[in-house]
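Sharing a structure, written as structure tokens. Questions coming.
Excluded from the complex is one protein chain; the other protein chains are retained at their positions.
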Amino acid sequence: MLENLVSGFGYAFQQHSLAALCAGTLIGYFIGAMPGLNPTLGISLLIPFTFGMKPIPAMILLSSLYMACEYGGAITAILINTPGTSAAAATALDGYPLTLQGKAGKALGISIISSGLGSFFSTLLLIAFAIPLARFALSFGGPEYFALALFGLSIVSSLASDSLIKGWSAAIMGLLFSCVGMDTINGVGRYTPHLYLLEGLPFIAVMIGLFAISEVFVLLEGRSGKGENFTGRVDALPTGAEMKSCGITVVRGTLIGFIVGIIPAAGANIASWVSYNDAKRRSRSPELFGNGALEGIAASESANNSAVSGALVPLLTLGIPGSSAAAVLIGALTIQGLQPGPLLFTRNPEIPYSIFAAFLLSAPLMTVFGLTCSKFFARVSSVPDEILAFCIFGVCVLGTYAIGNSMFHVWVSLGFGVLGYFMRKFGFPTAPMVLAIVLGPMAETNLRLALLMGGGNAGIFFSRPISLVIILVSLASFLSPIFKNIVHKKLSSREGQ
Amino acid sequence: MLFRFGEIGISVLSVLAGIAFGLGSRNFPASAGGGDLGPAFFPGILSLILIILGSLQCLFSLRYNRSDKRIPLKTLFRVIVGMGLCTFYIYMIPVCGYFYVTIAFCPLFLLYQGYRKIPWIVGISVGFVILAYGVFYRMLAVALPL
Partner (left out) sequence: MTKFVLTMSLAILLLVVCTTADAAFPEKNITILNSSTAGSPTDLLARQVAHYTEPHLKQPLIVLNKPGGGGGVMFAALLAAPTDGYTIGSVTAAQMAALQAQLKNDFSFDSFDFLCNVQLEPYAIAVLTDSPWQSIGDVVEAAKSGKNILFGGQGTGSSMHLMALQLSKLADVKFTWLPYQGGAESVTNLLGGHAEIIATAPATVMQYVEAGQVKVLAISGESRLSYLPDAPTLKELGYDIVLTQYRGFIAKKGIPEEIKAQLVDAISKGIREPGFKEFMAQSKQEDGYMDPAAFYEYAKKDFDKIGELMQLMQ
């Protein structure tokens, strides 16, 4: 393995590969930042360019693009509450409040450093454990995916801990929205008066609407004075102490992200939410989460970058995509005349190893580049609200249109923007709705698949070890914030007496 | 306007949504057998839970007085008109072409918010459209409506 890695570095340091590395990283950084453009789209847009390239530079270009997208997604999430990639949604929860407090530089800095560390260490995990972990990727079937979705949904309790009924209403509403579209088990259209809805409400458009467009409307309220409460420089980077306090969160985030990334069909976005939830539960000051906790950003960003490496585990070892972006990479490999599959490591070891080398090289590169840019980007928060409102809205329209080359997505986005604004005004959190729309289809389809597998018998969830464990953990995750709330209320009322 | 009214409004809306989704699910075909729950199960249960949660929230908002913040109607009105402007913009894009409509919308939007620095308005309008053209239309080959 070591000789392969060394030769991988050898390939990576060649002229074409280095150029591909830099190009992929820069382009990916930008594509990740743009809302509506995600790594899947980015990779497919670049595939035509790889026609004339040799296999190694082509794969380095595309995989570094993939990794860099998850760095870039945090930029817009933090600065304008518009997650550039769906996996940066959790970053926005704490990143944007920090921007409003005048600490955009710190938020951006932590996001870059966490991304870099997550990317670097997850690559080491990838190199060491790819082959043994491949089997793990296969052990997830209907019951396990349902349990995973359940776990993801249980995070709502923690996200909405101060207004559980409102949070769960938003989540259930989101689950109902996710039922719109063609039922995957029966093939019938549900709630689809028009054929555009057959594939369901387009998730990215919904997310951009709920987060970003609702923010535009908030900015329309014209509450000035944002710049006057800032203490210190807006573009100040995080101090050593602040970075250290996020250290353990980054380690946990990397591990969580990597493992979730391995699971096919569970990618960076689920990884970032699970990591965020974990960090919030373990934190000594969980009430800061959602109001500008640096640990929240660290948890989310380290996990979403680490999930990229995770997604490559089943791809490189078995030819199974661990995420939709990885699925496009399969196409790229095919065009290069390579076959992703169990034989890739034996037939063409130079491919996976040069990708590993590229990731290891790009991590410090991205971190330095990102930190330098952060100082510049942070100044965006001093831009007057009016201009910001227009720019966010304009970019969102462009981004949502780019999803399917159709105005339909733009309208969906606008609609959810209006909904999101009123929800925020009256205390209903929007994050649970986003989470529910992502997880709803996974939950329902797999619940029904599992029951088909078990012949109608619900025991299948409990007879399979992985599914059983995850369900128990979800139960705990669902109930614990509720208990904490009740205990907290009892204690404070006792103190009050 | 009281914060409470908004809370109640949204809770009522969610109850209505629950009812709508629930009624819609009654038309779905039955399950194909073999242990499958059928297409109506999930939406049905969710509608029920939503109706319950919505009603609970409604009751809480009516009873407890902790949500007596006031929200100025003027601001809400301003936002709603702004929403209308945005809707009109999106409606016009396929009609007149993205670039023309955007370059017209930008100053309108900025002026509406009360921004008065004309050179900046012109600069942003032109700059944004140029960026949109260069990055989205040419580089990324997104077929914007013209």
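Chains here go by letter, A and B, matching the order in which they are written, and residues are numbered from 1 within each.
Here is the rule we use: a residue touches a chain if its C-beta (ideal position, glycine included) is under 8 Å from a C-beta of that chain, and two chains touch if they have at least 3 such contacts.
Keep in mind the model is a prediction, meaning the values are calculated, not measured.
**Q** Give the residue, chosen from A:Gly10, A:Gly222 or A:Gly319, that touches the chain omitted from the document.
**A** A:Gly319
**Q** Per the definition of touch given earlier, which of A:Ser7, A:Ser163 or A:Thr184 contacts the omitted chain?
**A** In the complete complex, the chain left out is touched by residue A:Thr184.
**Q** Looking at A:Gly247, A:Pro342 or A:Pro465, which makes contact with the chain not pictured?
**A** Candidates A:Gly247, A:Pro342 or A:Pro465; residue touching the omitted chain: A:Pro342.
**Q** List the chain A residues touching the unshown chain?
**A** 40-41, 43-45, 47-48, 51, 137-142, 182, 184-189, 195-199, 202, 264-265, 314, 318-321, 327-328, 330-332, 334-335, 337, 339-343, 404-406, 408, 449, 452-453, 455
Rule of thumb we're sticking to: only the chains that are shown with their structure count from here on.
**Q** Calculate how many whole Å lie between the centre of chain A and the centre of chain B, each centre taken as the average of the chain's C-alpha atoms.
**A** Each chain's C-alpha centroid was found; their separation is 22 Å.
**Q** Given the complex with chain A, which residues does chain B contribute to the contact?
**A** Where chain B meets chain A, its residues are 3, 6-7, 9-11, 14, 17-18, 21, 24-25, 28-29, 31-32, 34-39, 42-43, 46-47, 49-50, 53-54, 56-57, 60, 67, 71, 75, 78-79, 82-83, 86-87, 89-90, 93-94, 102, 106, 109-110, 113-115, 120, 124, 128, 132, 136, 140-145.
**Q** Applying the document's contact rule, which stretches of chain A touch chain B when the two form their complex?
**A** 37, 45, 165-166, 168-169, 172-173, 175-176, 179, 183, 185-186, 188, 190-191, 216-217, 220-222, 384-387, 389-391, 393-394, 397-398, 401-402, 405, 407, 410-411, 414, 418, 421-423, 425-428, 444, 447-448, 451-452, 454-457
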